[in-house]
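To keep things clear, I will list the structure first and then write my remarks on it.
One protein chain omitted, others in place.
Take a look at subunit A:
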Amino acid sequence: MTMEEMKNEAETTSMVSMTLYAVMYPVFNEVKSFSSLAGSEVRSLFGQAEKENPGLTQDIIMKILEKKKVEVNFTESLLRMAADDVEEYMIDRSEQEFQDLNDKARALKHILSKIPDEINDRVRFLQTIKDIASAIKELLDTVNTVFRKYQYQNRRALEHQKKEFVKYSKSFSDTLKTYFKDGKAINVFVSANRLIHQTNLILQTFKTVA
């Protein structure tokens, strides 16, 4: 896959599609548990529809919530649900470095998903931020380790994805600084969701290129 194709893939798998894998995939898995065929089919159909119309799944969910008059903060809920592993993004190579990559990504997503529970207690939230910092560092270290050990034809694509991840990490840091001034937690949730999405894209990129 060329650099351009990777970029297009990432743009297509944009932030809005996070609702599909964070919210709907667990639902499809439940459907699968009593009808494997039905579960696979509906998953495939939704995936196709989302690819053609990014954001479709989110719109459907929002409409359902509206219809049922369910008052829920969608962004916060998405963040709480986003920690789960997404099969499509997990690297299925057995080498230790790739398993580490899966583990570090999972750890980071898990800590980020805890933000809504911790944000109202300053002391605990500061501890969470430190944990996030350590998790980001460990993930990047693991990415660097894979770079060092393996030569790839499409190294540029991997470096680009790493750069994007760093960019969104910095953005998350900036959002936190603003939060401590204005107290608007929703922006932290949005930024955390973006960072989780970038974490998944790193896994996807390594899965595709490696």
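The criterion applied here is as follows: a residue touches a chain if its C-beta (ideal position, glycine included) is under 8 Å from a C-beta of that chain, and two chains touch if they have at least 3 such contacts; residues count from 1.
Basically, contacts and distances are computed from a predicted model.
Enquirer: Which choice in "Metaxin-2", "PID domain-containing protein", "Tetraspanin" or "Alkylglycerone-phosphate synthase" gives the name that UniProt lists for the one chain left out?
Expert: Spelling it out: the chain absent from the display is recorded in UniProt as "PID domain-containing protein".
Enquirer: Among the options A:63, A:93 or A:156, which residue touches the chain absent from this view?
Expert: Only one of A:63, A:93 or A:156 touches the chain omitted from view, namely A:156.
Enquirer: Which is it among A:58, A:142 or A:199 that touches the chain not included here?
Expert: Considering all chains, including the one not shown, the answer is A:142.
Enquirer: May I ask you to list the residues on subunit A that touch the chain which is not drawn?
Expert: Residues 2-3, 96-97, 100, 122, 126, 129-134, 136-142, 144-145, 147-148, 151-156, 159-160, 162-163, 166-167, 169-171, 173-174, 176-177, 180-181 of subunit A touch the chain that is not shown.
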